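A short worksheet on the structure shown next.
Of the protein chains in this complex, all but one are displayed in their positions.
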Amino acid sequence: MSPSWPLIALKRLANLVLVLVAMTFVIFVLQQVAPGDPARAALGFTASKASIDAERKALELDQPLLVRFGHYLLRLANGDLGVSAHTHNPVAADIAHFAPASVELMGAALALGVCLGVAVALIPILYPRFRFLRWILIAVASAPIFLTALLLSLVFWYWLGWLPGGGRVTPDVYQPGPTHLMVLDGLLTGHLGLSWNALQHLALPALTLALPVAVSIGRTLESSLTVVLRQGYIRTARAKGLPDAVILRRHALRNAAGAPLSMFGLQFALMFTNLLIVELIFSWPGLGYYLVQSFAASDLPAVLGVALVFAVAYLLLTSLIEAAQGWLDPRLRRR
Amino acid sequence: MSAMAKTIGLILLMVMALATPAAPAPPQRVLKVAYADDVVSFDPDNAFLLYGLEALRVMYQGLVQYEPGTTRVTGWLAQSWSVSPDARTYTFRLHDGARFHDGSPVTAAAVMAYFQRRATPTLALSYFLDNVASMSAPDRLTFVIRLRSPQSTFLDRLASPWGPKVIGPGALVGHAGGDLGGSWLNEHEDGCGPYRLTEFSRGYRYVLTRDPDYWGPRPYFDRIEIDIVPSISQQMLMVRRGDLDVMMNGYPFDQLAHLPPDLRATGFDDLGEEMALVNPWHSLKDRKLRWAVLTALNPAGWLADDFDGYATQARSLYPKAMIDAPRPVVFPGDLAAARRIVAAHGPVHLQIGYGAEEGATQQRTAELLVSALARIGISATVMSMPTDQEPGLRDFPQRAPDLWLARNYPDAAHPGTQADVFFETGAPLNLFNYSNPSVDRLIGAAGQITDRAARDRAYLAISDALFADIAFIPLADIKDVIVYRADLTDLGTRPALPWGVDYATIRRR
Partner (left out) sequence: MNAALAAAGRRPIETTIFAVLALITLLALIGPLITPADPILRVDPPFCAPSLAHLFGTDDVGRDLLSRVIAGVQITWLLSLLIIALSAIVGGLIAALGALAGGWVDAGLDRLTDLFMVIPSTLIAMAAVAAVGPGLSHTVGVITVFWWPWYARIVRAELRSVAARPHVEAARVAGVGGLRLMARYMFPAALPTLLVTATLDVANVILVLSLFSFLGLGAPPPTPELGAMTARTLVDLTTHPWIPLIPALAIFVMVLAANLAGDALRERMEGL
C-alpha cells in the first residue's frame, strides 16, 4: 500500500509546531530565571526611573510568564517575531539582515564538506596506496574548530596573504543584489568581480566549517562502503567484468548512502556551535554574531527568533534527509 | 562540450571580467577604523555606551566642547556664553551660518526644540537636564537656559561626550514617529557636524561621508569607514597589514613596544579610572579583613605586569586628568600582618566581579588580583557579569561579588560628575549602596565652590574619607592607547573622549 503523502506531511507539520512551541517555552522559562534586567541593559545605569518604567512596560516585563508567552505565540502566528530590545528593530528585519551571511557560509561549508567527504571516502577505496589519508583525517577531526580556524587564518591570510582574513567582501567591490548572497548576486547582476571577491572571502571560513563535516561524512561513507563492497552482489558484478567506477556509482554508493546521510543531519546540529566561533574569528556578520550580541544584552525576542529559525531549518533538513533515505532504501519507507 | 572545456571557458570568463578596468573613481581620502561591537544607537540622547562617541561628535555638535588634549571648555555651536551672577542663568550666543545637513539653519529656536526633546524623561540621557527650570530663545542666535539651582557641573555636562548635541528639525519633526524620532535616529542622523551618516549596516559597517556644505573648516578625510570587527586579535592583524588605519582601543599593552615601523602608538590620560568597589554586606563585613584585602591589592605589586608602563598608580579616587593629587593615597604595606589577620579569620573565599563589556583587560587584572590575594591566604574566583545584571547587584548584595572591578567614565571632567555618579548615597553606580551622610555633606559643600584649587582640595578630602572607610579602592590611571599609521597626525584626542580620535582634525601628512 503506498503511503499517503498529505497525511504524512500534516503529521510532520503538527510535530514541528509542537516541538517549536515546547522549545520556545523552555527558552522563555530560562530567560525568566536569569537574573537580568533587559530594560536597564537597553537604557544604561544612569537612566531615570521614568525611562526604565516606560521600557519595562514596552517589554511587558511585569506581566506573568504565561501571559507574555501567550502574547508571543499569538504574534508569532501572525508572523511577527517582536522587536529586539537591543537594536530596537523588528526581530524579523534583523534576522533578514543577518541571515544571508550565515546561509551563504553554511551552504558553502555543507557543499564543500560533502564534496570533500565523498572524495575522502572514495580515494582510499579506488587508490589503496592512499590509505595513510585516514590518519590525516583523524588528525583533522581531532582539532577543535578554533584551532583550525586560527591556523588557517594565520597561514593563508597573515603569512602568505593569499586569502582575506575577515568580512564577506572588500567594500569597494560591493554591489547590493537581490538575494544578498554575494556570490549569487554577483552572477545574477553580471558583476563577476563581486562573485570572485566574495568567493575569496568565503574560502577560509567555509573551509574551516567544512572540515569536521567532510571528515565525519567521509569516514562514515568509507566504512559503510567497505561493508557494502563485501556484499555478494558486488562480487558478482566484479566477476562480470564491470569496472570499479561503474560498480561504485550504480550499486555501492546508493546502498551505502544511508549512514552518511544520518551523519549529515547530525553535523548540521553540531555546526551551530562551530558557526558561532567561525563567525567570531572571521568577522562574519551572520546570525551567530547576532545571537552572541543578543545574549550579552538579554534580548529575549532576538534569542527566540534565532532559535526558531535554526530549529525550523534543522527540522526541515532532517525531514528531507529522511525522505532521501526512504528514496534510497525502499525498505525504510513508512507504511 | 567536455567538462574540461567548460571549466577552462569559465575560468577565462572570470579572468576577463577581472581584467576589465573598473570605471575610474575620483581619488577619495578614506580613513578606516573599527569597532569591536555595534553601537546600540546613534541617537545622541540615547547613546550611553562608549562606542560611537567619536562618530557622534562629528555628525552632531553641542553648544560647547572640550579643547583637544585638555579639560578646558570652549565654544562649539556657541561662539560665546555668559553666566549670571547668581549662577543660574546661562546665555549662549550661537555662530551665525551653521546649518543642519538638510540645509535648514541652526537657530536658537531649533536648539531649544532639541533641548526640550532631550529633557524628555523616557530618554536615557535626559538626566543631564534634570536641573533645568526653563529655556528661551529671545532672538535668532541667543539661547538662554535657566536652572533651578546653581550647578557647578552644568557647563561640563554640556561639553561631555554624552552631552546634548543638537538634532535638526528634519528628524525631530519629520521622523518623529511615536517615540520622538527614537527609532529613526538609531540608524540615521540629522546633525550639523562635518560628516553625515551615509551607511548604517548593523553588524557590518557604518560610513560617514563629508558634508560638502559644512559651515565650518573642511576636514581632511572624505569618508570614514567604520567596520565592525568583534575579534580584537583580528583588528590587530588588520592594522598591522594596513587594512585599518587606526585601532582606537584594545591593542595589547605588552606588544606596544614592538610595533612595526609603519605604526605608532600614542597614550593619553582619559577620565576612566580603574577602581575596585568593596561589598561590605557579605564576606568582607569585617573591617580588619577589608584592611588585609587592601594590603594585598596594592597596585605596586601587580600594575607593571598588567599594563607594562602604560598605567600609573591612582593618586586618588579621581582620574589624573581630572584632579592630579599632590599627595597620593598610601596603601598599607604589611603583608605579614595581613596574612595573620586572614589566618585568624578562618577560610575566606572572595568573588571578584566585573562587567562583561569590559572584557579582556578587566579579566587579566582580576586574575592578577586573584594571585595577589592568594599571597595572603585568600582564595578567589572571577566572575564576569552581563550588563543587564549589574543593577541587580545593589538589590542582592549577599549574592553580589565581594569586589567589583570597574573602569567607569564619569560624564565630564568636573569632579562633581564623579562624585554624584559613584560616591553619593543612592548614586547610579554606587553598586553596593555605600551611604555615609558626612560624605554626602562634603559632596554638597564641594559642589558650591567655584575656585578651582579650593574645589579640588574639597573633593580630594572626600576621596580620603572614602579610602579610609575602605569602600572604594583607587587602583590605576590607565592611559588610553591609540595605535595608528605613522603618516597620520593631529589626532585631536581629549581626556573626556574615551577610545576616540577627532575625525574633524585628523589628517595624513
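Side notes on the structure shown:
Here the chain labels run A and B in written order, and each chain numbers its own residues starting at 1.
Just so we're on the same page, a residue touches a chain if its C-beta (ideal position, glycine included) is under 8 Å from a C-beta of that chain, and two chains touch if they have at least 3 such contacts.
Everything numeric here is computed off the predicted structure, so don't read it as measured data.
When the omitted chain is restored, the residue from A:144, A:161 or A:190 that touches it is A:144. The hidden chain makes contact, of the residues A:22, A:77 or A:160, with A:22.
Remark: the omitted chain is touched by one listed residue; of A:259, A:277 or A:324 this is A:277.
Although one chain is not displayed, its contacts with chain A can still be listed: residues 15, 18-19, 22-23, 26-27, 30-31, 33-36, 138-139, 141-147, 150, 154, 158, 223, 226, 269-270, 272-274, 276-277, 281, 291, 295, 298, 303, 306-307, 310-311, 314-315. Although one chain is not displayed, chain B still touches it through residues 231-233, 236-237, 240, 250, 252, 254-255, 258, 302, 305, 360, 363-364, 366-368, 370-372, 374-375, 381-384, 386.
Operating definition for what follows: only the chains that are shown with their structure count from here on.
We define each chain's centre as the mean of its Cα atoms; on that basis chain A and chain B are separated by 37 Å. Residue ranges of chain B in contact with chain A, taken from their complex: 13-14, 17-18, 22, 25, 37-38, 40-41, 46, 48-49, 121-127, 182-183, 186, 201-205, 225, 227-231, 234, 237-238, 241, 356-357, 386-392, 396, 411, 421, 428-429. Contact residues on chain A toward chain B in their complex (touch as defined above): 34-38, 40-48, 50-51, 54-55, 86-89, 94, 97-98, 157-158, 165-168, 171-172, 192-193, 196, 280-283, 285, 289-290, 292-293, 295-298.
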